[in-house]
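A short worksheet on the structure shown next.
Some chains have been omitted; the remaining ones sit where they do in the full complex.
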Amino acid sequence: MSEFIKQDDRVLLLFEDDTTFIVQVQDNILGTHKGVVELKNLIGKAYGDRAETKNGEPFLILRPRLVDEIFKMKRKTQIVYPKDMGYILMMLDIKEGDVVIDAGVGSGAMCAAIARMIGPDGKVFAYERREDFKKIAEANIAKWGFSERVVFKLKDIKDGFDEKANAIFLDVPDPWNYIPHCHKSLLGSGNIAIVCPTTNQVQLVLKELHGHAFVDIEVWESLLRQYKPVPDRLRPFDRMVAHTAFMVFARKVNDFKEG
Amino acid sequence: MSEFIKQDDRVLLLFEDDTTFIVQVQDNILGTHKGVVELKNLIGKAYGDRAETKNGEPFLILRPRLVDEIFKMKRKTQIVYPKDMGYILMMLDIKEGDVVIDAGVGSGAMCAAIARMIGPDGKVFAYERREDFKKIAEANIAKWGFSERVVFKLKDIKDGFDEKANAIFLDVPDPWNYIPHCHKSLLGSGNIAIVCPTTNQVQLVLKELHGHAFVDIEVWESLLRQYKPVPDRLRPFDRMVAHTAFMVFARKVNDFKEG
């Protein structure tokens, strides 16, 4: 990855007041609260360099991380938080070449994280029944350069999935209704992750999972706490995210352990 | 990835009592508490299938996830937990083609997780000053098939690193001493993650980070809580991991914001 900014790169501009902008470098300008930035002037500078607006206000040029993109992206839906994303990717064991089903795709944040991990030989089948969500997700995925890896399907999943997959990520309001479809579409030993905001949903999902040939059924929640980065007064921030969703994991087997 | 078990695959055998074994399928046998398994007989079966020991005891054949491997691997060191791993990978923004420095490599768990994400075009430079740890890490990395992507260096990092990197993962007892080296070796806008078991270490690391050109300095800790997967009595397990390490993140810039 080049050290220097090139035409069409996405860059993150960080101002002294911690305001940030993520923008693609083209022959255009960006208007900010600190004055105008001529983006083409950034070409050839190194990532990590300082530059200035027309008003002489300094900013730093960073490479946007996926976590930055996710927090800045256009969205209409509740997103899976980075605190949960990383753990879900680990538990789903997403890797190069995997075929993954992502249903419902929402704004595409988790889809992008999966697409990045499967590499050029993998594939994500992204189901979404709402056209407006699908459009946003497609635009986000395109912007981040993963369109080749993602097949979008505007489709209700009540009739099941069209593919066999190594892993399924299920983020819909009534996940318990699709557990049989998931079992059918998972390859043997394939992993499923289901996110549920409420305990009632978890209960219904567990009931379904126990009724099908799944093993290693686990339920987790993550609490991430941030500290003020002040060496002489190190302490957590006053408030934190208390809850996003419970995460339910399981692995498909071809018949019951109890067989 | 094939649905069927082939010679040389690594497989996870799950018994009814939740005992597991991870083993490579070759022309050999595995002795278990439930009787002997002739491993070559597994070839051609599908992942997710049942099989039996010579004693007729059933087990399920699963594909080991990286998280399974990590909890089973030979190790002499405290490991980074999957609960933290996923978040660190997100915050370091590890992706295809990245060059990453991993110091000290310990038993190689984090190294493997990074190697998997960088794909065939990326590279991990894995520093470890203790020969016994390096040997274990090399063996683990080889076993998991990532040797091509990892360059091991038996070396103290007090004189710095030999490479420039997109990201650095620092897991040593005195990380504050190497912040200047990290700054020098990071490419502009590159990400660093430092894990510290104690608050005192975090304080010293923060002091150093604030003294160099880093931005987005953040300190986090994660609490993962598991629930008993019983639909009619859904509740957390009685006990949980309370602490592994604080995670400190930052991004290198080429000169100070205050510049």
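To keep things simple, chains are lettered A and B as they appear, and every chain counts its residues starting from 1.
Here, a residue touches a chain if its C-beta (ideal position, glycine included) is under 8 Å from a C-beta of that chain, and two chains touch if they have at least 3 such contacts.
Everything numeric here is computed off the predicted structure, so don't read it as measured data.
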Full complex stoichiometry in copies [only 2 chains shown in place]: 4
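Everything that follows uses one rule, which is that only the chains that are shown with their structure count from here on.
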Approximate Å spacing (C-alpha centroids) for the pair chain A, chain B: 20
Sites on chain B touched by chain A in the complex: 1, 3, 14, 16, 46-50, 58, 60-63, 65-67, 82-83, 85-91, 93, 95-98, 113, 116-117, 119, 166, 187-191, 199, 202-204, 206-207, 209-210, 213, 215-232, 234, 246, 248, 251-255, 257, 259
